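Every protein chain of the complex appears in place save one, which is left out.
This part shows chain A:
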Amino acid sequence: MTRDARITLTVNGEEISAVVAVRTNLVDFLRHDVGLTGSHVGCEHGVCGACTLELNGKAVRGCLTLAVQADGGTVTTVEGLADSGRSDALRAAFTRRNALQCGFCTPGMLASALSYIERGGSDDRQAIRDHISGNYCRCTGYQSVVDAISDVIREGDGA
C-alpha cells in the first residue's frame, strides 16, 4: 500500500522514471513533472475531452487515468504525434479549414480525430460528429473541425 509510487513509462519515445503521488492523474504528471504542456486540462471529470491523449495506442482521458495506472505503458501526447509526423496531415487540414480558434480543445481534438481516422472511420459527417461528441469546442461550432477530419479521410494520406 502506498501514497507515492515509482513509475517507469515511455513518453513520446523516451523512457521516463519518476516518483509520483498516487493521486496524480496522468495529464497533470505529463504537464507538471515531464513538462509536456500540450495536453490541456479542462473539466477534470471526463466530459470535455481537452486532456485526451494516447496510452498504449488508444485514446484515453488523461484526467481519468492515474499516472500509476500508466506504469510500464507507452504514452503519446500531441507533441509526440507531431514529432513522429502522424498528425501532419490532420494539422495541415485544421490550419487550412480554420478548425481552431483559441486552440484550447485542439490537442484533445487531434488525438480523438486521429484515433478515428487511423481506425478507418468513414467520412460521413454525422459519424464524425458522433465520434467527436466527447470533445468540447467553445469556438468553432464544430463545422470546420468536421471539414478538416473529412478532408484527411478523403485525401487518404492521414491513415
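Note that a residue touches a chain if its C-beta (ideal position, glycine included) is under 8 Å from a C-beta of that chain, and two chains touch if they have at least 3 such contacts; residues count from 1.
By definition in this document, contacts and distances are computed from a predicted model.
Not shown: a single chain whose UniProt protein name, out of "Carbon monoxide dehydrogenase medium chain", "Molybdopterin-dependent oxidoreductase", "Putative spermidine/putrescine transport system ATP-binding protein" or "ABC transporter permease", is "Carbon monoxide dehydrogenase medium chain". When the full complex is taken into account, the listed residue touching the unshown chain is A:Leu66, out of A:Leu9, A:Leu66 or A:Val145. Where chain A meets the missing chain, the touching residues are 1-3, 5, 21-23, 25, 28, 44-46, 49, 52, 58-61, 63-66, 68-69, 111-112, 115-116, 129-131, 133-135.
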